[in-house]
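Sharing a structure, written as structure tokens. Questions coming.
Just one protein chain is left out here, and the rest sit where they should.
As written, the chain order gives the labels A and B, with residue 1 at the start of each chain.
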Amino acid sequence: MSAELWYALVGVVLVAAAFGAFMAHTHLLRRLLAFNIMGTGCFLILVGLAQHERAPDPIPQALVLTGIVVAVASTALALILFRRWFAATGRTTLPEEDDG
Amino acid sequence: MNRARAFASGALSVGMAVMLGSAVLTREFPPFDLAVDLAEGIPRSGVAHPITAVLLQFRSYDTLLEIAVLLVAVVVALALRDPTPADESSPESVILDSVINTPVLTSLTMTLLPLMTMTAVYLLWAGAFQPGGAFQAGAVLAALGVLWRVSGRRTGPFAANRWSHVALLAGFAGFLAAATTTLLFGRPLLAWPSSYAGAIIVAIETVLTVSIGISLLGLFASAPAPGDERV
Partner (left out) sequence: MLTMLFDALLGLGLVVAALGALWSRDLFRAVVLFIVFGLLVALAWIRLQAPDVALAEAAIGAGLTGALLLDAIGHLRRTPRPEKS
């Protein structure tokens, strides 16, 4: 197993763990953290798989670069929406989550 | 959380791991290798660094849309920020929520201001032939802006004046203008002519850096302040 495949598998574990946490948690900030970790895991899979037994490939690296910027933009927006929601209702979960 | 939810999440997690893991381990590579085509195309792309070439020459459409996404996020963030209270008539009187007003941080910020600006300009220029480029330089500028705001400098509300609007829009507008100008010359969208490609890419990266820095700072600075119960 090359280093790149190892990191791709680490990415798989990250995606799976973060997906489970996303489903399990109801607190919106924890879901946001899980979403970010899922995204990072996807990036690791993308680059790790593309460079396994091949030369460093600039195309998936450029795609990941774009992905990181888009991820921070959506995280920032989600945080602003969350703070608006919290200021309006005082809750950190969505209403339909309350009934178990 | 109740047991049903915990069990379901665990099962989904394990299922995802098995699915993705088997997909990763039984991969098949496509018969072509894009990296080879890329290496052949670098000399006529205008820049020496392959990532910059991919971002601004070969897949410039993705970068254009990414800047658009960033702009949309900043616009929504600005739309959702709390309106300036009516009694704060002078723009300098906004005191920020997350301020750490210590002498160390203040003097550090003043020392770092020229250094980080220089670092950002160097990263932008170096992106043509080594790791660097518009995004990294923009991130350094955004970090500088965050330091500036957190260290207690009194600033007006973010994006209150025309120049910040110009800075926010310049990246996307400049990129879009350059992209559509190629149409006027009979070339496809975003197809830079080989002889000018280097200069065009550096110019676009410059406005992109400014825009990315201001946009990322705007995303940080547009968070609502405490006590703002108005929706």
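Just so we're on the same page, contacts are C-beta pairs under 8 Å (C-beta built on N, C-alpha and C of every residue); 3 or more make two chains touch, one makes a residue touch a chain.
Remember, it's a predicted structure, so these values are computed and weren't measured experimentally.
*Asks:* So which bits of chain B touch the chain we can't see?
*Replies:* 51, 97-98, 123, 131-133, 135-136, 139-140, 142-143, 146, 216, 219-220, 223-224, 226-227, 229
*Asks:* Could you list which residues of chain A touch the chain missing from the display?
*Replies:* Answer for chain A: residues 3-4, 6-7, 9-10, 13-14, 17-18, 21, 25, 27, 29-30, 32-34, 36-37, 40, 43-44, 47-48, 51, 56, 61, 64-65, 68-69, 71-72, 75-76, 79, 82-83, 86-92 touch the chain left out.
Keep this in mind: only the chains that are shown with their structure count from here on.
*Asks:* Averaging only over C-alpha atoms, locate the centres of chain A and chain B and give their separation in whole Å.
*Replies:* The separation of the two C-alpha centroids amounts to 18 Å.
*Asks:* Which stretch or stretches of chain A touch chain B in the complex?
*Replies:* Against chain B, chain A makes touches at 5, 8-9, 12-13, 15-17, 19-21, 23-26, 45, 49, 52, 54-55, 57-59, 61-63, 65-66, 68-70, 72-74, 76-77, 79-81, 83-84, 87-88, 100.
*Asks:* Taking the touch rule as given, give the residues of chain B at its contact with chain A in the complex, in rising order.
*Replies:* 1-2, 5-6, 8-10, 12-14, 16-17, 20-21, 24-25, 27, 29, 33-35, 38, 50-51, 53-55, 59, 62-63, 66, 69-70, 73-74, 76-77, 80-81, 135, 212, 215-216, 219-220, 222-224, 228-231
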